[in-house]
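Please find one structure pasted underneath; my questions will follow.
With one protein chain removed, the remaining protein chains of the complex are shown where they sit.
Entry: subunit A
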């Protein structure tokens, strides 16, 4: 039981990161892609808190415990707190960029926004292959 329990948080963190990365790679919508990036970030929360966790210890608040009581590591908790706030900021920034892409290009599909796509479409309309530009 105990070796499984000590390995489980790391397995969950690895799984969350992998599935988030899979979602980013296969996404066909930038808003969905930002959600998948959030899944990758939740993997870091689980990993950091699992690193700092100690069995049979209290939260690092010594209001009603005497100092010296075994407590979980407060440093990683501060890191996770920062991580959550940075993640929310990053989500907001990327969503604004997705809205701008939608306004400028009229689509949210990464495949439609491939750099060569427009050039190829223009060449197909003219009925000739692309010439090197001077």
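We adopt the following convention: a residue touches a chain if its C-beta (ideal position, glycine included) is under 8 Å from a C-beta of that chain, and two chains touch if they have at least 3 such contacts; residues count from 1.
FYI, contacts and distances are computed from a predicted model.
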{"item": "Per UniProt, the name of the complex member that is left out, chosen from \"MrpA C-terminal/MbhD domain-containing protein\", \"Non-specific ribonucleoside hydrolase RihC\", \"Amino acid ABC transporter permease\" or \"Glutathione import ATP-binding protein GsiA\"", "value": "\"MrpA C-terminal/MbhD domain-containing protein\""}
{"item": "Positions on subunit A contacted by the hidden chain, ascending", "value": "1, 5, 8-9, 12, 15-16, 19-20, 22-23, 28-29, 31-32, 34-36, 38-39, 42-43, 45-46, 49-50, 53, 57-61, 71-72, 77, 80-81, 84-85, 87-88, 91-92, 95-96, 98-99, 102-103, 106, 108"}
